[in-house]
Structures are given as C-alpha cells and as structure tokens.
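Starting off with a structure, shown below.
A single protein chain has been omitted from the complex, and every remaining protein chain is retained in its original position.
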Amino acid sequence: MSTVTDYTSDEIMTVTAAHALSGAMACFVGIGLPSTAANLARRTHAPDLWMIYESGTLGAKPGTLPLSIGDGVLAETADTVIPVPEVFNYWLQPGRIDVGFLGAAQIDRYANINTTVIGDYGDPKVRLPGAGGAPEIAASCREVIVIVRQSRRTFVESVDFVTSVGHGKGGTDRADLGLRGAGPSRVITDLGVLEPDPVTRELTLVQIHPGVSVDDARAATGWDLAVSPDLGRTPEPTAEELAVLRALTGK
Amino acid sequence: MSTVTDYTSDEIMTVTAAHALSGAMACFVGIGLPSTAANLARRTHAPDLWMIYESGTLGAKPGTLPLSIGDGVLAETADTVIPVPEVFNYWLQPGRIDVGFLGAAQIDRYANINTTVIGDYGDPKVRLPGAGGAPEIAASCREVIVIVRQSRRTFVESVDFVTSVGHGKGGTDRADLGLRGAGPSRVITDLGVLEPDPVTRELTLVQIHPGVSVDDARAATGWDLAVSPDLGRTPEPTAEELAVLRALTGK
Amino acid sequence: MIVSLDEGIRELVRDGDTVALEGFTHLIPVSAGHEIIRQGRRDLTLVRMTPDVVYDQLIGAGCARKLVFSWGGNPGVGSLHRFRDAIQNGWPVPLEIEEHSHAGMANRYVAGASGLPFAVMRGYTGTDLVSHTPNIATVECPFTGERLTAVPALNPDVTIIHAQRADRRGNVQMWGITGVQKEAVLAARRSLVTVEEIVDELEPLPGQVILPSRVVTAVAEVPGGARPSYAHGYYERDNGAYQAWDPISRDRDSFARWLETDVFGGAGAAREGGR
Partner (left out) sequence: MIVSLDEGIRELVRDGDTVALEGFTHLIPVSAGHEIIRQGRRDLTLVRMTPDVVYDQLIGAGCARKLVFSWGGNPGVGSLHRFRDAIQNGWPVPLEIEEHSHAGMANRYVAGASGLPFAVMRGYTGTDLVSHTPNIATVECPFTGERLTAVPALNPDVTIIHAQRADRRGNVQMWGITGVQKEAVLAARRSLVTVEEIVDELEPLPGQVILPSRVVTAVAEVPGGARPSYAHGYYERDNGAYQAWDPISRDRDSFARWLETDVFGGAGAAREGGR
C-alpha cells in the first residue's frame, strides 16, 4: 500500500476514525464526520460493519454518503427499518451496540460532551442543536468514539453544559452513576488521538498525526494536556483510503 | 323479517349477543361464542363492526369463522396485523376498544369472572386455561359483555378465583379500584339477559328468552337472583339471522 | 374524515394547543405547518423530536410560545436561525423551551400512546438536562431496587403527520422511514394526516405502517405536502432548499419577505392546498 502526504487534517482524522472500526461491529452512526468515517471503514477494511442510524435503519449499506440520518438510501439498503422507539429501547438501551460515534461542540478533560449551548443556558451566547440521541449513545454503547476538531474553543477546561457524560469527574465516577457502557475510549481529532488514562480517566494524548507537534496539540487544548510517554505517530493514510474517502465526500 | 321458533338455546344466546353490537364499534373478540356472535353481527346488522383479536389482527373480516384467535384468515383480511404487545399497550390499555366480549367458567352476582381454577388454587379440582387477555379486557374496554351458559355450576355465590374483575363487591368498588372501563354491562346466557343494578351493581335478570320462565333462571343461579320488575322477553331470532349463524357454524 | 388542508387546520388546531408535527427527515408535514402560519395560530406549544426548517418557520412567524424537543437544527446544514433569534432575543415573541433526549422523547410518545402517565428508561443520568428540564424524574424498580429514569407521557392536543396514502375511509399507509409517527398519532387527542394521494384500496407494501382510520381524525390530500423533505416512492429530498433556508433565515427582513411570497403569497397557498 502506498501512502501519500497530500491530504487535509480532516482527511487524516476521518481515516484514523475509520481504523477504529473493525469486523462486524455494530456501530451507531451520526451524520457528518462519524457517518463519513463509518462508511469509509465499510468500504475498505471493515466490509461487515453493521451501521445503525437513529432514524431506524438497521444494517444500512448506503451507496452514497447520506446527507441526513433519515435519507431514503438508508431505508432502501437496510436489513430492516424499525420504528424510532425500538432503536432506543430494543437496540441501544440493552447494550447491543458495540460503538457509538459522537461529535462535540465542547469536550472537557474527562471527555464530557456539550452539544447544547455555549454560555449560560437561560441566556445563551450560541444555541446549539441539543442532545438528540447522544446522551443515551454515550451511556449505553459498549464504547464511544468522539470525533472532533481540536481547538481551545472546543477543548475546554469545563463544558458549559454536560449533554453527554464521558467519564464524569474522572476515576470511577461513570460507573458510580450506573452507566453501563465503558464510555469514550478514544477522542480522534485533526491533530491526533486522545485516550482516557486507565485510572484517572483524564484524556491523554497517545498519538499525533504526521507533521503535528505535541506543542501544537497543547496549544489547541484548553487545559494542561497530559501526554503519554509512549506517544505514537499516526500512519499516513493510504492512497486507496484517500481515494475511497474522496469518492465518498465528492472532494 | 320472519321469525322462527326452531332454534337451540345456544343459537338464541348468540343472536342476542350479536344484537348487543352495532355501528362501527371496536370489539375485542375472543374465540368461541364471542367470535361467533361478533361475526354474526358483522354479517347482519353491523357490517362496519371493527373486530380486534388478541393475536394482533385489527379490523379482521374473516370469510369463515376462525377456529383460533390466530387463524391465517384473520391476518389475511385484517386492516393491519400488529405485534401482540401493541394490542395490549397501544389499543386495549388506552381505552380505544368499545366492547370486550368475555366467556366465563364461573361468574358471581357482581359479574366477577373465573377462568382459572375450580376448587383450591394450590390443589385444584379442575385446572382451567387461565387468564389470557381477560383481566385487562375486563378492566379497560369501555364496556364488557359476558356470554355464558347459565347453570348453578357456573352462576355461583362466590367465584373460586377472580380472574377478571366485574363489579368487585358491588357499588362503587370497581371505580374505587381505579379501573377505567365501565365493566360488564350485560351478561347474555342461554336463558336470558342480566344487567347490573345501576346502584348496587348486582346482576339482575332483565330479559328472558322465549319459552324460559323466571323459575328456570332462578333454578340455574347459585344465588338469590334479582329480577327486574320490567322483565322483557327476547324477540325470536329471524330466519335470516339463523341462516347466517348456521352458515357460520356449519350446523 | 376527508377534508381540505385549510379546513383540517381550522377545525383541529386551536390557539394555545400542544401540537406535534412529526417526521424524521422523511415525510415532514411542511404544507400543514405553512397552513398553520397562514391561519395565524398563536401560543402553540410545538412538540417534535427533530424540529427543523418548518419549525423554524413557525417560530419565526410567531405561532409558538414553547418548544418541546430533543434536537433542533437544519439537517446537514447547520443551525435554525429563527429558533436562535427567538430564544436568544425573544423575537418575534419569547420562546420557552423544554429539552429532552431522543430516547426520552420517543418514550414519552410511547407512554402517551399506551395510556400510561409515564415511561421508564435508562437515560439522562449525569447530564445537565436533569437540572434544566423539570419533568425528568427517577423511579425505583420494585423488584431489584435499581433506580431508573422516568419521563412523563406526551399527549399532544393534535398530532399532524404526512403519509404517502390513505383510502377513502381514512386508513393511512406510510412506508420507508416512519420514525415516531405512529406513536405520536396514537398519543394525540386529535390527528390530521396529509397524504400524497387518496386511493380506493391500500395495496400492501413491505415496511408499511398502517394507521387505522379510527385513530385518525382527518385526512387531507396534499400532493407534495412534505416538500422540501421527501416522500419515499414519490419524490426526493430537495437538499438545495435546506441550504437555501440558511441565508433566508439568518435575517429578519429576508425571512419576512420569504413569508410574504412563499407562504402568504397566492402561489404558495394554492400549491399547498391552503386558503
């Protein structure tokens, strides 16, 4: 496999996220970067990936990248289409989903996620779309992968609103709350990959993308970023991966 | 319409029960006498009767009398077939059903019904099929009609097991329990028709079939049977009703 | 049973009502929403899991006093600017919000459809929704002692949906992604269904959901009534219209012009079967 160096930071983020998926995992997919990454994985190394969209399409195999979670192509290619209450009650809640893919407007050092509001809830600076399926995806999937561009606006010391619980206040907080999934296992950004510390659950930089320095990552993080002593380097995307990705996104 | 006098006591019971149904009522139908009566009504004076069987067939229009609540002909002729949980949760429980039709192995003076066991529960004399859908049909339909052959074995002072609540211990007992449907409004037997007293809710003989005496009804009742001062007489079945009924039952 | 769209809205939607126009990307009852604007309804409590462009329009037109929802946005495009203007600036009227998760909203409809006062679920735990949304509670399992989340039933005064077909008796047929529409109709006191076409017989189809006429208050034939969303088997989603909404809705004046031409203008109303 030949690698290339001519790609955007969004592209390596998406390819890295796709690598997190494998085999016949059941993957709860949101629109945007998560959907792109999951569809890329299904078209490259994980053809049996089983994608579920919250509109009720189980095992969707879209030929083109859907623009919304309710595109007709999802229904046409799905193993079955179920009512929305069953998505949450029969599939997500009992822990049948291996991986949940989430985005974030803000994320903190324990991977708690805000997609609700910037500023004060009653008098917001920016009103965001809100929770959608995220709180229960974060709670009930066996693990959660967050895909988000890294910046000080996004990676904040404390999120303005906890829409979806990551690791709470760290340590055993998540389990103490009674949440059954393991929570965010990876945060994949345009700069690198962060994973929670096994004990404290604080997000730790474990991998950086080619051409990115630890200082770049620190500069884009609103708290004193922990860095793994075994910091890895993300492999370059292959030409095939980039070709498939660009065919998907039309870029 | 010509009337005939050559019919069985089961036939006049069934025709009388059919008369209790009208218009586009939604009717929750059990197999046996209730199903026969409902199908007779739909074929005679109530063509818009909307029958729901607990197997999930809504608006079934069977061409022949089904032998079970899950016959294929019910699914083939229904407006739609829904999962069994939806029958109880989306249709019965919210009070969407006008009339529930129930049978009984024992019934008492307040129309409480036993279909569970004769004798002691732990050491039964006769083990009966049990509750099925009856407890919630009795609780949640707007009204309930009971069809049962009248005898001292069946019409007992006190049922051995309350499978389905009629009017409890009488008076306002049913409402006090929080049950939302009005409960049994009529008990139709092979001898006549009983209705609960408006205040005490004690079953009162209000109508007797042709050729039946009040003493016959009293002799077939295990308690001191109240009789209405305005006792009516059931009209003879018409020749058409009997013809349709016999075509249905094949008798 | 079979009515015109303007008659249906006039008879079924009243000022101050709680109204759910449901749809999940697919089959969104857009024309019905525009008719509500044309008829000038006020003080509505609007309910929907995924309020999108048509809710932005209803809010911008001043129909709503409150929004109950779980995700508000222009799918694939971005934010709802009329919605933002209402909650950030109270324009044109202040908008109260009550915010849930999708799982919570879906379960609230299920409880409403089931004649229960509440639903039990696993959800919301540890989130800030709990402290900002009053009607999230806990309930203890009487068998295991485990604590779970409870949400109250949703029972709209009227639910409005769009479906592909109805027959003349008012039985409704929809297929493709059917979202939470069945539950939203079953939970409502009244319901209005706009359809692509009214037919003599509903031909059974894979994946169909049938709403028997006895749970449907009225049906109106409104071909294209889900545009710019899509109707599986009839027409595709007009993604350009969703993108075009963004600049229109960013500015109060351009929004006012859009209202005047596309909703109140004769062509829009005629196209949508409104007055």
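In order of appearance the chains are A, B and C, and numbering begins at 1 in each one.
The working rule: a residue touches a chain if its C-beta (ideal position, glycine included) is under 8 Å from a C-beta of that chain, and two chains touch if they have at least 3 such contacts.
From a predicted model like this one, the values you see are computed outputs, not experimental measurements.
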{"item": "Touching partners, among the displayed chains, of the absent chain", "value": "A, B, C"}
{"item": "Given A:Pro47, A:Pro94 or A:Gly178, the one touching the chain that is not displayed", "value": "A:Pro94"}
{"item": "Selected from B:Val165, B:Ile188, B:Leu225 or B:Leu245 as touching the chain missing from the view", "value": "B:Val165"}
{"item": "Contact with the hidden chain (one of B:Ser55, B:Thr154 or B:Thr189)", "value": "B:Ser55"}
{"item": "Hidden partner chain, touching residue among B:Cys27, B:Leu92, B:Ile107 or B:Val244", "value": "B:Leu92"}
{"item": "On chain C, residues whose C-beta touches the chain left out of the figure", "value": "115-122, 135, 137-144, 146, 148, 150, 152, 204-208"}
{"item": "Touch residues of chain B, complete complex, unshown partner", "value": "31, 54-57, 67-72, 74-75, 81, 83-85, 87-89, 92-93, 116, 121, 123-124, 126-136, 139-140, 161-165, 168, 174, 177-180"}
{"item": "Residues of chain A (touch criterion as defined above) contacting the omitted chain", "value": "24, 26, 50, 58-59, 79-80, 89-90, 93-96, 140"}
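Rule of thumb we're sticking to: only the chains that are shown with their structure count from here on.
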{"item": "Higher-contact pair (C-beta pairs counted), B-C versus A-C", "value": "A-C"}
{"item": "Chain nearest the overall C-alpha centroid of the shown protein atoms", "value": "C"}
{"item": "Centre-of-Cα separation between chain C and chain A, whole angstrom", "value": "29"}
{"item": "Overlap residues in chain A, where contacts from two or more other chains coincide", "value": "none"}
{"item": "Chain C: positions in contact with at least two other chains", "value": "183"}
